[in-house]
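Of the protein chains in this complex, one is absent; all others appear in place.
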Amino acid sequence: MEKNEPRIACLMCDFVFCQKEAQVPRNVNVARVSCIGRIDPVLILEMFEKGTEAVMLVGCKPPDCHYVDGNAQAEITISILKTLMSLVNVEPERLKLLWHSPTAKKSFSRHLTEFSDKMRKLASLSLKNINPDTDFLVNISAAKKVAADFRLRVLLGREKELTESVNVYGEKIPFEDFDKLLDEIVQTEFIRQKIHVLTSVKPLSVKALAEKIELKPAAVLSHIVNLRRKNMIAIDHVDGTTPFYKALEVK
Amino acid sequence: MSEKNGFEPKIIGFLCNWCSYAGADLAGVSRIQYPPNIRIIRVMCSGRIDPAFVLEAFKDGADGVLVAGCHLPSDCHYISGNFKALRRITLLKKALAEFGIEPERLRLEWISASEGDKFAAVVRDMTEQIKKLGPNPLKEMEVKSQ
Partner (left out) sequence: MANQKIGAVLVIGGGVAGIQASLDLADSGFKVYLDDQAPSIGGVMAQLDKTFPTNDCSMCILSPKLVTAGRHPNITVLTNVEVTRLNGEAGSFEVKLRKLSRYIIEEKCNGCGICAQKCPIEAVDTFNEGLSNRSAIYVEYPQAVPLKYKIDREKCIGCGTCFEVCKAKAVAYDQKDSEATLKVGAIILAPGFEVFDAKLKSEYGYGRYPNVVTSIEFERILSASGPYGGLVLRPSDGEIPKKIAFIQCVGSRDYQLGNNYCSAACCMYGMKEAVIAKEHTPSPLDAKIFFMDMRSYGKEFDAYYKRAQGEWGIQFVRSRVAGVTEDPKTQNLFVHYVEDETPKTEEFDMVVLSVGMQPPKNAEKLAESLGIKLNGYKFCETQAFSPMETSKPGVFVCGAFSGPKDIPESVAQASGAAAKAMGVIASKRGAEVAVKEYPPERDVSLEEPRIGVFVCHCGINIGGVVNVPEVVEYARKLPNVVFAEANVYTCSEDTQKLIKEKIVENKLNRVIVASCTPRTHEPLFKETVQEAGLNPYLFEMTNIRDQCSWVHMHDAKEATEKAKDLVRSIVAKAKLLAPLKKPLINVTPVALMIGGGVSGMTASLALADQGFEVHLVEKEPELGGQLRRIHYLLEKDSDPKEKLDALVEAVTKNDKIRVYKNAEVVDVYGFVGNFKSKIRQKDGEEKEVEHGVVIVATGAAEYKPNEYLYGKDPRVVTQHELEEKLASGAFQAKTVVMIQCVGARNDERPNCARICCGQAIKNALKIKETSPETEIYVLYKDMRAYGFKEDYYREAAVKGVIFVNYGDERKPQVKAENGKLLASFWEPVLNEQLEVEPDLIVLSAATVPNPDNKKLADMLKVPLTKDGFFLEAHMKLRPVDFATEGIFLCGMAHSPKYIDESIAQACATAARATTILSKKTLEMEGIVANVSEDLCSGCRICEYLCPYGAVEMKDKEGKTVAHVLEALCKGCGACGTACPTKAIVMGHFTTDEILAQVKAALVEVKT
């Protein structure tokens, strides 16, 4: 592989898998998954963390999912992932979802090449984060925690049901409302997780955290209050009039 | 007597339920800080405190014993238990020397339910005094005899 070639991962649904027949650029690793609707968003974030520059997900063209709603679920996952990626400062276009049909082998190769070309034009992830030890890794590990969060997963898992059918009270939630709510939760959780990651390295004050995450101190404090409520953070020490917080390990 | 430095005495406090124990509680409620050397034993009345309890405490290694009850003459919830304590403890104090224990190691105090500050002051003062006296001589004797 050439040095400047972006490392790209391609995750393909079993039912459209066609690596052997297709022309695959050398910088692309193709792997099979049972259904892209079942892909763990944490896994994708981990790929970025470990140096993958771009990810392409290939699934069955709707409505052909073998698992009925897998492709719809994939769309929801992708949408959350894109929100998280922009929070992490990774261009959302580094993640691509391709609906594919097992019969169209040629077009698959073309898609791959195009994606690869496009990615080549983006700056390398490791380069664009001058200080990769802090910002990027902190962000991505916070994003991973958000993606792994039970509450978010509940909502992700229910989006389709709640927006297309009715909730437990027999009400239908408009898709836009749900999306907005989801977006808010992702943003909030991301900040909280970031505070947690940062304070697990060393105790930090509200002001220091506010500078690091570019947020108003008042907002940081209210996040700390809520982290504390979940026993995720505690006061480590008080220096003069400034309390310093340290992350608690989450059981 | 090198161990006097850094010596943390152990004090047993026999407190009556109605006045002195409540006074000790009030010290807590008012967050009045005092040294952690006292271990409180709650009894219903200072009149219940048998001189034998005090002697046993010294035998078991207490460096000091505090007996506290309701103020004389009439605060006692049981009318006159405090007078009984007064007589018993005064006599006991006189006898302590014969056992080789300084009488200052035993204190009788009247502490009411509203005297949290007094309770804390007594504990502070007693702890200081016993630190100066050093450990319970019975303990030293035991060590020597071994």
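Letters A and B mark the chains as written, and numbering starts fresh at 1 in each.
To be clear about the criterion, a residue touches a chain if its C-beta (ideal position, glycine included) is under 8 Å from a C-beta of that chain, and two chains touch if they have at least 3 such contacts.
All of these numbers come straight from a predicted model, not from anything done at the bench.
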| item | value |
| --- | --- |
| Residue among A:N29, A:T52, A:T113 or A:N226 that touches the chain left out of view | A:N226 |
| Missing-partner contacts on subunit A, residue numbers | 150-152, 154-155, 158, 162, 167-169, 171, 173, 178, 181, 185, 205-207, 210, 217-218, 220-222, 224-226, 228-229, 235, 238, 240-243 |
| Positions on subunit B contacted by the hidden chain, ascending | 10, 12, 17-18, 21-22, 24-34, 36, 39-45, 47-50, 52-53, 56-57, 60-62, 74-81, 84, 88, 112-114, 120 |
